[in-house]
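Notes to accompany the following structure.
The complex appears here without one of its protein chains, the remainder shown in place.
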Amino acid sequence: MAPVVALIEHADGKAFDTSLQTLAVARSFAAGQAVHALVLSSPIRLDLELGRNAVFALANDLGHYGVNVAHIAEHEALDSFAPDAWAAILGQLADQLDATAVFAAGTERGNEVMARVGARANLPLATNCIAVSAGDPITLTRQRWGGSLLEEARLNSTRPLVTVAPHAVPIETTEAETKVETFTPQLKEQELVVRVIEHVAAAGGGVSLAEARVVVSGGRGVGSKEGFAIIEELAGLLGGAVGCSRVVTSAGWRPHTDQVGQTGTKIAPELYIACGISGATQHMAGCKGAKRILAINSDAEAPIMLNSDYAVVGDLKEIVPAISKEIRANRGHAG
Amino acid sequence: MRVLVCVKRVPFTGGKMVLAPDSMALETRHLGFTISPHEECGVEEAVRMIEAKSGESVVLTLGPAEAAEQLRDAMALGVDRAIHLETDGSEWDPEATAAAIIDAIRADEAASGPFDLILFGNESADSGGFQVGLRVAGALGRPCVTGLKKVTIEGASVRCEQESEGGRDVYAVPMPAVLTVKEGLNLPRYPSVPGRMRAARKPVATMTPTQAQARLELASLVVPAGQGRRAEVLGSGPSAAPAVVEMLRKIGVV
Partner (left out) sequence: MGPTDRNLPSHARVVVIGCGIVGNSVAYHLGRLGWRDIVLLDKGPLPNPGGSTGHASNFIYLVDHSKEMTALTIESVKQYKEMGVFIESGGVEVARTKERMQELTRRMASAMSWGIEPVALVSPSETKRLVPYLDESIILGGFYTPGVGVVDSLRAGTLMRERGQSAGALAVAAKTEVLGIDVEHGRVRRVRTTEGDIEADTVVITCGVWSPRVARMAGTQIPLTPAVHQMIDVGPVPRFAGAKSDIEFPIVRDMDTNMYERQAGGDLEIGSYAHRPILYDPDDIPSLAQAALSPTEFPFTQPDFELQMQHALELMPEIVGDEKVGVKYAINGILSLTPDGMPVLGESPDVKGLWAAAAVWVKEGPGTGKAIAEWMVHGESEIDLHSSDIARFHEHQKTRAHVRARAAEGFNKTYGIVHPGEQWASNREVRLSPFNVRERELGATFFEAAGWERPQWYESNAPLLEEFGDRVTRRTAEWESRWWSPIINAEHLAMRERAGLFDLSAFTIFDITGPSALQSVQCVALRQMDVPVGRVVYTPVLSPTGGFKSDLTIMRLGDEHFRVVTGGASGMSDRKWFQDHLPPDGTAQLTDLTSSTTTIGLWGPRARDILATLTMDDVSNDGFKFGTCRTIEAGTLRVLASRISYVGDLGWELYIPMDQGLKLWDLLWEMGKQHGLTPCGIGVYGTTGRLEKCYRAHGNELETEYNVVEAGMTAPRVKDEDFVGKEAHLRHRQEEPAAIMCTLTVDDHTSSTGEKRYMLGREPILTHEGKRIVDRHGRGSYVTSAGAGPSIGKHILMAYLPPEHARAGAALSVQYMGERYPVTVAVAGPTPVFDPENLRIRS
């Protein structure tokens, strides 16, 4: 019986959680068919940094997530990201296995590679799904509006291409016997035209918004560019990053890199402090990964209150400095 | 140079998603419409490129008659003319959308010469398919770089920067090329009043494409159950600060 195949993204010898979540959906779709995984690897970089064993170990470990066969594709060109090459390899493997479905995580790269697979093979792609059931047609549930809305859809395809919405389904562990195989792809020159030629590291200093444990964000209520001083102060005291809403970037008060939202950064901190942010769907799509949300807003009935754990009602221009002062005072006592 | 930017008309949503009675679309009776946010930056970029290099910028949309509003919006920012692939307003799947756009591009290029760059949004705000630009690029046989936050034309090629883990990945591809861009690429300007007035007089070519059989079919929309959390009010005004810090300590943030 033909298997399903899933693309596994990884870094530093670890598969991404999003890829492991994808495996859960792929297994459920497979309903007993074999689950194959594709792990891409570059011998050049591996020699330098990781060692081949780590990739094999990672591939071998996929058995815990129900992978029956893990294919490690090695190619020199894979030392830097080349999306057409990734798409070619995934397509070739799917062809070789006569896969009944292809899965990837709905990450930027996952979506991009799968779209290229679809374009190359003239197959439809359903992105950011949270559930997929085999059948004719295939039925699936996918996210729209960054997850603020769900779509029930029918997919008519002999080989459905599906990406799985990040952090929308749990990782499932199981025990499967995993066979690790190597796969040698054939790449054409034109598939390497689009490839990363350089990586520019972010300017140092500060905590990355996406990774921060605490994010303090300001919205329309902050009122001005200068108004962010108190937001920065509080973020600094908490060792967190500064965020903002789309209104703020549109007004030019903060750079877009600070924007939390559907079209900005999606964050998953321990604590999100939203100051003067009403909570439009566009914004909530970016911060729904936060473990806890504290809203500071003059409007006790703002939509964000329905999605927060804690709230302080009133003028953020008074409240935020008061919190900073209180933190300092407590530290004073402690020290 | 010639630049095409493809945009999608999407509703401007507020604090809550409300569905139309048939659950096949959002209830948009009370909503305004806008160009999908990533594409707003695409429009701005196209305008800046032509301001810098001269030539022609063109905006294209596939959507209902009302989508002419978004074409005018783009032209108000400086785009020279528009192509409207008019639909009855029903949902077109990404493949059908791409097919219609490919046909339109081929026709326009046959008449006016090739586009050096074709810009798309990385994904639409509403359906978020992440694929129309890539399908168009594939069909036209042009390189495509996605999710761009910076685009620099360097001679016959274009340098593209994409946000990635810990910084930016850089690509360089020869033109003609297809680029999909993201919000943050630039800060789009507001339309000036003279710009708006000029936009009213700029040409819009309207055509009615045939819709290819959809393979990804919308069955219905569902508003996901809310997280149902109701905020615990820690107080009002600055006097709430001690309670806030107490909470921060409890969750281990301070």
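Observations
Letters A and B name the chains as they come in the text, with residue numbers starting at 1 for each one.
Just so we're on the same page, contacts are C-beta pairs under 8 Å (C-beta built on N, C-alpha and C of every residue); 3 or more make two chains touch, one makes a residue touch a chain.
If you're wondering where the values come from, they're calculated on a predicted model, not measured in any experiment.
Note on the undisplayed chain: of the listed residues B:G141, B:G155 or B:P194, the one touching it is B:P194. The chain not shown here touches chain A at positions 298-303, 313.
Where chain B meets the missing chain, the touching residues are 11-16, 18, 27, 29-33, 69, 72, 189-197, 200, 236.
Keep this in mind: only the chains that are shown with their structure count from here on.
Chain A and chain B have centres, each the mean of its CA atoms, that are 20 Å apart.
Residue ranges on chain A touching chain B, taken from their complex, read 11, 81, 83, 108, 111-112, 114-116, 118-120, 124-128, 137, 139, 141, 143-157, 163, 193-202, 208, 213-214, 237-238, 246, 249-250, 252, 255-257, 259, 262-264, 270-271, 278-282, 288, 292, 294-295, 300, 302-303, 305-315, 318-319, 321-323, 325-327, 330.
Of all residues in chain B, only 13-17, 26, 37-38, 93-95, 123, 125-131, 134-135, 137-139, 143-147, 149, 161, 164-174, 182-184, 187, 215-224, 226-227, 229-245, 247-249, 251-254 touch chain A in the complex they form.
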